[in-house]
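The block that comes next holds chain A.
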Amino acid sequence: MPTENSHIKILASAPAARIIARELNRRRFLGFAAAAGGAAFLAACSSPESTLSNGLESQLSMYSWGDYDAPEVLTAFTKDLGPKLTVDSFGSNEEMISKLVGTKGTSGYDIVVPTGPYIPQMVENNLLMKLDHRQIPNLKYMDPAFLGRDWDPTNAYSICKAWGTTGFVYDKTVITRDLFTWNDFFDAAMNEASGSVSILDDPGEITGMFYWANGIDWNTTKKEDIDAAEDFLVNKLAPHVAAFNSYPGSDAVPQDLQALIQIWNGDARLGISESDDPDKWVWRLGAPTTELWMDNWSIAEGAPHPKAAHAFINYVLEPANSLAELDYIGYHTGAIDIEQKAKDEGLEMLDMVFFTPDQIATMKDAEVNEAQERTVDIWNKMKAAAGA
Partner candidate 1 sequence: MSRLRLPRPILAFPAIGWLLIFFVAPVLLVLWFSFGYKPGVFQTHANDKLSFDRYAEALNPTFFTTFWNTLWVGVAGTLLCLIIAFPVAYWMAAKIPSRYRGLLIALVMVPYWTNFLVRTIGWQIILAPHGWLSAALNWLGLIDGSLDILYTRSAVLLGVVYNYLPLMILPLYVAFDRVSQDMREASKDLGAGRIATLLRVTIPLAMPGIIVGTLLVYIPLMGDYITATVLGGAKGNMAGVLVASQFQTAQNWALGSAMAVLLILLILVSAALAGLIIWLLLLPFNRSRRLVIGVAK
Partner candidate 2 sequence: MTTTSGAIAVEKRPDEPAGTVVLDSVTKIFGESTAVDNISLRVEPGEFLSLLGPSGCGKTTTLRMLAGFETPNSGSIRISGEDVLGIPPYKRNVNTVFQAYALFPHLSVAENVAYGLQQKKVPKAEVREKVVSALEMVKMRSFADRKPTQLSGGQQQRIALARALVNQPAVLLLDEPLGALDRQLREEMQLELKLLQSQLGITFIFVTHDQGEALSMSDRIAIMREGKIEQLADAETIYSSPTSAYVAGFIGQQNFFEGTLNKDGNLENSGGKIRAAIPLSAQTGTAVRAAIRPEDITIDSKEPGPQINAISGSLVSISHLGETLQYLVDVGGGHTVLARRPRPGAPRLELKSKVWCTWTPESVLMFHAHEESPGSHDSPEE
């Protein structure tokens, strides 16, 4: 799916729904539809491979989450450094990984954006290329707090692109009491917000809510924990759920589709900023605990344009670009002092972007483990129960 930038070719796929919804919402429907036609044309006539005078390859292809970069940064990259950028999007890490596994290093993608916990197995399966830090001098602008995470302690394969967390927003004209915790969320969902509840369309986020609420390790593989989650989510919560929506910020919040919405922080910020009546929405970080997810810049094994890929990563780490990315996507990019810069720039609703150390202490990392199949199963059962 295209952006305003004619240098960038973004191919359509399932996650495009989010972009379409957002574009429609921004009332740029006609421009969008016209661009959609243009993109197909552009995709059909990419120029042959060559090397630019600065030593970079003339092309660069990125495989990322939908609508996850500031268009002006992407445009400026091509303008400043030359490589033409193609962006394809995926809707889940699994989808991205299966494509890389399936093509065995010939996917043609240079930059991929995996979420932290998936990185060790990707490395183990030779899906990622080692980063050459000499080609990324701008690494010095990164806050060490967001480097050296457990899944890649030396940042040999990944550098933080953005991190975020999960919470919820509610419409205080419908829910007049104060909600703070996941248990409050469940209580309201089963009472005054029944039938007007939206939860993330992601298995781990849904089971996560139950574990976070009940002080259970999010990465549990114990059968009794999983059974308890299934019983509560399928039998108690599901009948009250109206929608499974991973990006409610692009439709549910601005259009008042539901009153109680599980949402990622950046998306909440986008939704509230696009709402006609932003004051009625209350954002709450999940409590007592919630998650911390981190998406990372990585380069795929067998990337055809490694120099351009390194140059791109270096380019987005540039403080000005990092701030533009933050402003566009609404997530912390992990750069040093970016909070202050954002405040200086006068960006709004920064409480949905930056969190206090106390809050960050309540955010848990995810793991990929053998509970996944059960988790997906619970998700499907909830959908069946909610749709019945």
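We take it that a residue touches a chain if its C-beta (ideal position, glycine included) is under 8 Å from a C-beta of that chain, and two chains touch if they have at least 3 such contacts; residues count from 1.
How were these picked? Simply put, all candidates are chains of the complex that A comes from, given by their letters.
Small disclaimer: the values here were computed from a predicted structure and weren't measured.
Colleague: Of the candidates 1 or 2, report the single one touching chain A in this complex.
Modeller: The candidate that touches chain A in this complex is 1.
Colleague: Under the definition above, what is the set of chain A residues touching candidate 1 in their complex?
Modeller: So the residues of chain A in touch with candidate 1 come to 14, 16-17, 20-21, 24-25, 33, 36, 91-92, 94-95, 97-98, 101-102, 121, 125, 198, 202-203, 238, 241-245, 251, 255-257, 368-370, 372-373, 376-377, 379-381, 383-388.
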